[in-house]
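Structure first, commentary second.
A single protein chain has been removed from this complex, and every other one stays in its place.
Chain lettering (A, B and C) follows the sequence in which the chains are written, and residue indices restart at 1 in each chain.
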């Protein structure tokens, strides 16, 4: 009987190394590792040596820089919708999972693997996002979720297993870390332990990629961002690739203390959790995108987008990136962006990302119309009387009824 | 034949004084003035002398402080929904109009007036908001909208009319003002002239009630806000009436450079306009309300609220406060707030209003559940497997179809 | 150690008798039976003797007629929203589950039981509806779902167990029934076996409570239905209690071949299933309710109701009757019904339930307004010009842009 062949989402860190070894010992599996550079800010290449040391064949080690794909095909489409979950969260973790799941499945097909495996725990959203992605792309794939399966009951047991299996353990990983981190080019998130009491302020040291507003410069930074069809394409007039652009925005955001969020959110699996998110570039981008839409997007289009956004955000948060309803909403959103092009000027200052100017050859803003003086003819103030009268008609009829009934 | 009797929304300023006189001369009307203190920051009592000087009988002069009613019955209900128009605007002007309309109609009934009159122009939203309010409450009321009716074609002609009619004209009102202002306890808005080019930054001097973030103190201010059933009731543990509380928040916001917004928005009457809004207290309140909801509101309830909010915001923006669908949405929103009680701790710093802690005896946040360790029994990680499997089922079936069809 | 005490939803039929016995043998449980008369059309009293025969103590047998509560507190509130799932299904099964769950929990509290148990299978929606109800009302209740737990792998094994345990087996229950039925006062549903191929017409014999349109009388039946605040209160002028009224409508519907539906639907648990539903009275009621709303409900209110209905329907279908968002939507819906009172005249004929007249003292329909002749003054045709002009404004601006850009 053939050995089970598993594509593991492998970071090179302690936890996924334990999983790797556990797959070998528990399942007697041939493990294929996939390590993605999503812009998390750590080198990915060291994962190769580590994987080899753990017995993975060179041809079974996949290490890829997917930053451009990540930003172009996942982050930017999401930002076209001004997407925020529960009014605030920019979905930095959620949006990365479908890409990893997709690459794992593609690699599984390439190497003829039977199963995929991820390192997400059994209480979080990420397990759902990974697995919905797997199943949507490869319906009969076998999914292994070690954290839900294995018998380890404590950190000590895990460390014990690691030691027994010659997995190198960095000193600071022996004890429990005071919080856990997820990071990619869009954001960094911190959760757990020291953050578990939502009445207590998050300590400064949990922040990974922003300085605090207090520490930011006393002088504002001004930039321009150019958009084409809803996506940013240049900063200060310099064209940049998607990942390069987001990287640049991250630096600008970091240096100005922009993009911190301390949130209690509702997980798909049913409980509330508290997270500290840092999305420096994304926070600037969201404001800028709203800015360019404000002059290029028709009011009816904008209101429709706004009204479907919460559902779109929940779909991404819950892991339904590959569901047909997400794709339908994307079609609606993309249709709206055809003329969302132009330039936004922003001021960055101690936590604030403020739009201070917007211009576009596609602008729908018409100074003639809006001026207090009577304009060039396209607006006749007397039209407003009829407009109001007919909008009021049903209210008047209802008021007449109320009077009649009250008598 | 009896004289036309008109209840005029009268600020005491030049423009409504001209309207007052115009109603007398053009309609030969008996004018009843209504001057409301909505917290706009100007004395209202001087309007009495001015009205008398323009020939209004004492019994026809109504001057009222409606700040408590305004905040309690209009502002707070709106904030229960975390209401923002087009993603950003806190609706400070929109929410004041229904109250003025309502009082005008009540006074009209009291004094036996046939008509009501407002000073809103023919291009804006306010005419709609006033008149929809009038008609919804008194379907057969006669509405006079001078700006849509009279023949004055320029500022000069208006000033000329004022002079001919002995209306006092402040020196700075002779020329056109560089922008126009609306203000009440919730916000101050600036529009027009110097703001008409949306590519140009709003000059510092248009701001009425906030200092700039740059001018705000270098040291953060921390406060707590207590909520009961969705409404704020105390600051730093001190119970305050609605208007007093909002006044206090305004001071805190002003001093910390909080609540400025430079926006291009879509008017109900069809064109885009650019406004600069300052909502210092409201901006703090919105963040705090989301904060207390984050631990006391069920996820399903929150998502429903978020999804109907844009429609609710548009109804208020468009002037449909007294429409049945606004009342239906309010019933839904109010139902959700029954347990939205507790305390939020906030940090105010140079334009940022940040939630740093939240606690409540009604909290739904459960540390036991969310901890990485296996909790007390209400969550079994293995349940997640089934949860994912069934959520994935339709995606898997669709993926199987895709494979079959591709063959 | 105390015996486990379980409240079982007990129909008195073979399957729940097997469950009863299985609880006794497998769990050594003290079983409390709850048998509800929901209008399913079978006597419930025989369940008493059967339970006693199976060893249930008299004080542990609960048999109740809950038809009035069912219609008043569940069916009618749902019909206020014109609720249909996936465009067609009147939710007859879904709406009964919360009531049963609620009574089981109440009885559990009364008798001091630790657990509740239902007879729904592991592939359907009903298990979800029962259990979400249980948990929402009693969060720490223990739930036993035999069909997901036991080892019986076939009908034969079940029958075998029944025989071994002296459970009486009706002759026609020995083999597999050609389809399964659920029934209550609102509807009867048939599923499974002979209905599993959705390309094949449902056989006439699966229908339980309607004659076919072809068999219905050649002469139409005309009736009137009176509504008060959204609920039906009288037929042909005769006031009836909720259950009596629905019973009467069921007879009228049955006799005229009304209310059959052959549907492939999407289950909450992820697969599609095919059901044949008969909702004779409900089908008449839905049409009648829309009829009375058409003259008494404001357009804005109606459109809001229509837009939230699909979500409301899904909540009920999925078992979230006791969720806060269902209650919020109910608050919205109920608010809208305050003046939905009046009389509807209907024609019933061979499958058709047609509104042919509606009248109400709360009517918003105004013949004067709608007549082709110029009316009494509340509508000035010239107002339409302004109304159109301002509604068109944004479209014109966009068209101007399109021209400019095309150049």
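The criterion applied here is as follows: contacts are C-beta pairs under 8 Å (C-beta built on N, C-alpha and C of every residue); 3 or more make two chains touch, one makes a residue touch a chain.
If you're wondering where the values come from, they're calculated on a predicted model, not measured in any experiment.
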Need the list of shown chains touched by the one chain that isn't shown. A, B, C
Tell me which of C:253, C:281 or C:324 is the one touching the absent chain. C:324
Hey, which of C:54, C:159 or C:398 is the one touching the hidden chain? C:398
Option from C:33, C:67, C:82 or C:330 whose C-beta touches the chain left out: C:82
Those residues of chain C which, in the complete complex, touch the missing chain: 82, 86-88, 121-123, 127-128, 131-132, 135-140, 145, 147-148, 153-154, 176, 180, 192-193, 196-202, 213-214, 218, 220, 260, 262-266, 269-274, 290, 294-295, 298-299, 302-303, 306-307, 310-311, 314, 320, 322-324, 345, 347, 349-352, 354-359, 364-367, 369-374, 379, 381-382, 384-385, 387-388, 391-392, 395-400, 403
Listed in rising order, the chain A residues that touch the chain left out are 139, 266, 269-271, 298, 300-301, 303-305, 308, 311, 320, 323-325, 327-329, 331-336, 378, 390-394, 397
Where the missing chain touches chain B, by residue: 298-300, 339, 361-364, 366, 369, 378-380, 382-387, 389-391, 393-394, 396-398, 401, 404-405
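The working rule: only the chains that are shown with their structure count from here on.
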Counting only C-beta pairs in contact, which chains form the busiest pair? A-B
How many angstrom lie between the centres of chain B and chain C, each centre taken as the mean Cα position? 41
So which bits of chain B are touching at least two other chains? 139, 266, 269-271, 298, 303, 311, 320, 323-324, 391-392, 397
